[in-house]
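A single protein chain has been removed from this complex, and every other one stays in its place.
Which chain is which? They are A, B and C, in the order written, and residues in each are numbered from 1.
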Amino acid sequence: MTTSVVEPWAERPLVKYVEQAGARLVVVMTPAGQVLAQHGFTRAVDLMAAAALGAAIMASSGALAQQIGERPFGSLFHAGMRHGIHLAACSTPRGPLIVLTVFGKETSIGLVELFFEEFAAALQQAAPVTTVREPVLAGDFEADLNRSLTSLFRR
Amino acid sequence: MSEALLRALKRISRVRGVRGSMWVSAEDGITVADLLMEGVRGRAIAALAASLARKVSGAAAATGSGKVRFVQLEAEEGTLLVAVAPGDLLIVALADRRVNVGLLRLEMMRAAEAAAA
Amino acid sequence: MSLVNFTTREITCKIVYYGPGRSGKTTNLQHVYSRVPADRKGLMVSLATQTDRTLFFDFLPLDLGTISGFTTKFQLYTVPGQVYYNATRKLVLQGADGVVFVADSQLRQLDENLASLQNLHANILDSGVDIRTLPLVLQFNKQDLPRELILTPEELDEALNFRGLPAFPADALHGVGVFETLKAIAAEVLRKLSAADSGAHRV
Partner (left out) sequence: MRDDISRLSETLAREPSSLAYAELAELLRRRGQLDEALQVVLQGLTRNPMHADGHDVLARIYADQGDLERARLAWSKALEIAPDHGGALKGIAFLLFRQGDARGAVAALDQVLTVNPADEPARRALETMQAAEQRVSAAARPPAAMEMPEPPRPDASGRRPGIFQGFDGATDDILLLDQRGLIVAGGVTGGGGADVSELAAAALAGVSGEASRAGEYIGLGAWRTIMAEADTANLVVAPVGERALVLVRRDRSTPIGLALRFAERARDVALAWLEGKGA
């Protein structure tokens, strides 16, 4: 199992959820597809791509819901031969978030949904409401940028 | 079909001490039909009962005892019962301590058999 | 909105390549992908139709390395260009930190460029973002085509670049101008992070 967190407040509820739901992998992301935290087995998964695609599925199904005059779907579930995926939105003081849960045959969608409810509540509790109002980067970042882009393109 | 499922649940619920009964998809742990008293958490029961039944089946398989037909979890405050029906379905009942388990088991097995027919 | 983590000192930014159908947005990403070493890029995902037109988006994560002490990651997206995909365009645009507008330099595509640029403005307005604060650069692609078929960068500047934004002539198919464009948008986005009231999400 590997864990990586961009936003530390999410870690404790996340690890608990993975354990309770018996999930293989859980990724917490923004609606724009940026990974905030993940926990589970990631060896076979490109996380960034998974998050981008997960966010896209939620976004497009939400837009489709709107087309048919429906409220955005709270959660989506796809069952595969060996894995299922569960995608769900939850609102937090940090803003809306999307959670991708990948699970195997050793658990069930029923358990995933049951414990997702608790997880969403825990995220809501734990999320901070802060945005920066100060500069992040030093003013002379451009030399670094030039250097890294040059090495990126091997120029 | 769903009429028949509900009829079976009504029979089960007539047993004294039963607080809720439901048809549950065994693989997904999701309710197919239910008849619950107020305050009974159907979703949690469906998910956890299906998971328990699956783990008990795993243990029975490990001991070479064949397929599991019926599971009964007895606890301080009541009993959770699961009968395995054909077609990936379970019949789940939640009862308090006063329940006549023999009678309840009979009703649940009857429902499971009816589902097979 | 850029994701900034002060604990792990990581920045993640989302860049969207916008523009009319067949202007070369996907080609830009493909060129970047082909030039960047394996350890600095992730999987490139393309959600395309059977005829290779972008259906939803292309996605390419890049690791820019350390900038001002922050591990900096860029996620490049393209939108589908065709007019009738506006719903998906809006979705991809959500949360963008910067936009590259890839214009098709062909004379006969001028109206398409204008319509797409207007559409970009409308979609950004819809999402509640002030377009004046969103980093934006232009790329005039297909400058390699015969002179009689295309407009010059000056003419395109005149037609499309009302705000005097950074603009780059390019031939994305052969990689010309791709690097300069990416560098410019990266610099614009990071410059915003070096200014006060950056709007980044702090954690």
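Just so it is clear, contacts are C-beta pairs under 8 Å (C-beta built on N, C-alpha and C of every residue); 3 or more make two chains touch, one makes a residue touch a chain.
Everything numeric in this text was worked out from a predicted model, so none of it was measured.
Asker: List the neighbours, among the chains on screen, of the chain that has been left out.
Answerer: Every shown chain touched by the left-out chain: A, B.
Asker: If I consider the whole complex, including the chain that's not displayed, which of B:M37, B:A61 or B:L106 touches that chain?
Answerer: Spelled out, the listed residue whose C-beta touches the missing chain is B:A61.
Asker: Which parts of chain A are in contact with the chain that was left out?
Answerer: 1, 22, 24, 41, 43-44, 82-83, 104-106, 114
Asker: So that we can see where the missing chain sits, which residues of chain B does it touch?
Answerer: 41, 44-45, 48-49, 51-52, 54-56, 58-80, 94
Convention: only the chains that are shown with their structure count from here on.
Asker: Using the average of all C-alpha atoms in each chain as its centre, how far is it in Å between chain B and chain C?
Answerer: So the centroids are 56 Å from each other.
Asker: I'd like the Å distance between the centres of chain A and chain B, where a centre is the mean of that chain's Cα atoms.
Answerer: Chain centres of chain A and chain B, defined by C-alpha means, are spaced 35 Å apart.
Asker: For the complex, which residues does chain C have touching chain A?
Answerer: Interface residues on chain C, with respect to chain A: 1-5, 7-8, 10-12, 14, 35-37, 40, 42-43, 45, 47, 56-57, 59, 61-62, 64-70, 72, 75, 77, 87-88, 90-92, 94-96, 179, 182-183, 186-187, 190-191, 193-203.
Asker: Enumerate the contact residues on chain B facing chain A in the complex.
Answerer: 24-25, 27-30, 43-44, 46-48, 50-51, 54
Asker: Which residues of chain A touch chain C in their complex?
Answerer: Those in contact with chain C are residues 6-9, 30-36, 46, 48-49, 52-53, 56, 59-60, 63, 67, 94-95, 128, 130-142, 144-149, 151-155.
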